[in-house]
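Let me give you the structure first, and then I'll get to my questions.
Other chains dropped; remaining ones untouched in position.
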Amino acid sequence: MPYRFLLVSAFSLPDTAGYRMRAFSGRKQDMLLNHEMLEPLLDGEEWDVHPGAPATHGEWPVETREEFAVTGVNRLKVVREACETGRYNAIVLLGGGDPGYVEAREIGHRHGIAITACAHAQMHAAGMLGHRFSIIDISENHNLRMADLVVQYRMTDRCASIRNLEFPLPRPAHAGRVSVQDESERYRRDQTSDMLESAVAESIAAIEEDGAESIILGCSAAYWLQPVLRRRLAEIGWDVPVLEGYRCAIAQAKMLVDLGVDASGVAFPKDPPPRTRRRKFV
Amino acid sequence: MPYRFLLVSAFSLPDTAGYRMRAFSGRKQDMLLNHEMLEPLLDGEEWDVHPGAPATHGEWPVETREEFAVTGVNRLKVVREACETGRYNAIVLLGGGDPGYVEAREIGHRHGIAITACAHAQMHAAGMLGHRFSIIDISENHNLRMADLVVQYRMTDRCASIRNLEFPLPRPAHAGRVSVQDESERYRRDQTSDMLESAVAESIAAIEEDGAESIILGCSAAYWLQPVLRRRLAEIGWDVPVLEGYRCAIAQAKMLVDLGVDASGVAFPKDPPPRTRRRKFV
């Protein structure tokens, strides 16, 4: 199958923002978090990266419900324009909290273009591996965004728990605290991280106390945990899948393109819809 | 209890838009749909109306998921500014599809101000009267917004059905079709309406086939149906509550102010939250 993908980041920030986890311009690989983990999925395919619409909520990464809503709406313009170019058969929305995903699918379906997103794809991939997953996530408010997505995606019976590491994003509201960015840089530098240790402990609790059969990661800023968390859990005998969102969203995009589908036109009708239903069940 | 309410419309349109159901400036009563129905709830209270942030999605009322998202984000600025004035103890979000409601509650809670919205308030009021409700609604795409809200508000077990009258909003996508605005004007003029007849038929079907014990209305442009639909159903022996959103949202605002609460700080934490949970269930 010839895949033609656009990977769209959640937002771009000015250089002054101090958010250093990915680039907002330049080489497409550098605009991706942990791009080395993605290479096996992207090598040989046609793909591009959009750095994200400029942030209008503030000069920091998103964590509150309002920030997710604002960011989601900003991304819709990028999605529409990408659809209209006719260059892509799937758009992969990057970012852990899926800003704009539901609305983007509405747009994508009008163009017959599959849209995938990181939380949605992880939850569906986890469902193929076992019944229940837990979300290992970075902070209280981000947890609640993840909880909203679990409800919206109708995954409440599959979500064993959301476990909070409380290493929040580098935002003014968290000034003076150790952030996920700090821990990512520390781990890259020293191969040690308190956040990793917490992720191991919370994953064990998720498995042993909450009934998790798979682990997924909440925030894309924490996706670097995936390989090491999986290894650490395996070392103590927990043979458990650990997923992260970028690969899941890319793999799901391939699956949808392979199957020639994007989204149901009954769930995401055109405007106006060619045919309507008298009654709907929720 | 001294109520101090701001009622905030979903959006305002330019005069050229041809949307005539409510004013976007002038006397506060005229900016409300069916204000005569609301007077018993508002008389003697302190209240004001905001006509809604200027629409940026297009010059027509909202119906698609994208339009709801854009409109919701636009409304957040109005909500924040109203909260910051310190003049209100509750904000009532007008409009059937509750654009911006979840995010507005996050803002409101930081100020200790209750926020209510029309679909949310109707679903909760219906829950006090019987277990299952059906939503009588205007069009296919609007139905799906209502369905999204039923899921988001975790009312799936209470929603017997959404019944579609397919008299959509006056939007370019529906050019040439009879709109809910047309039917509203016709009913006001002639006391007849095909949309009303359809609402009666679908309400009966909702009761007899779907198990509805209460009827709620989806779109604020159809709230004029409430008294006549209730009467028509009573005339044929169906002793069933019919609700509309404006009164439910105002009455719920009173209830929350009476109880001295707005939203749970556990569900809508401050930024940063004073205390965090290690584990969450969804």
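Just so it is clear, A and B label the chains in written order, and each chain counts residues from 1 on its own.
Following the convention adopted for this analysis, contacts are C-beta pairs under 8 Å (C-beta built on N, C-alpha and C of every residue); 3 or more make two chains touch, one makes a residue touch a chain.
Everything quoted here is computed from the prediction, not taken from an experiment.
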| item | value |
| --- | --- |
| Subunit count for the whole complex, all chains sharing one sequence, 2 displayed | 6 |
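Heads up, the rule we're going with is that only the chains that are shown with their structure count from here on.
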| item | value |
| --- | --- |
| Mean-CA-position distance for chain B and chain A (Å) | 31 |
| Residue ranges of chain B in contact with chain A within the complex | 63-66, 69-70, 72-73, 76, 100, 102-103, 106-107, 139-141, 143-144, 147-148, 150-152, 154-156, 159, 161-164, 166, 168, 173-174, 202, 205, 210, 267-269, 271-273, 276-282 |
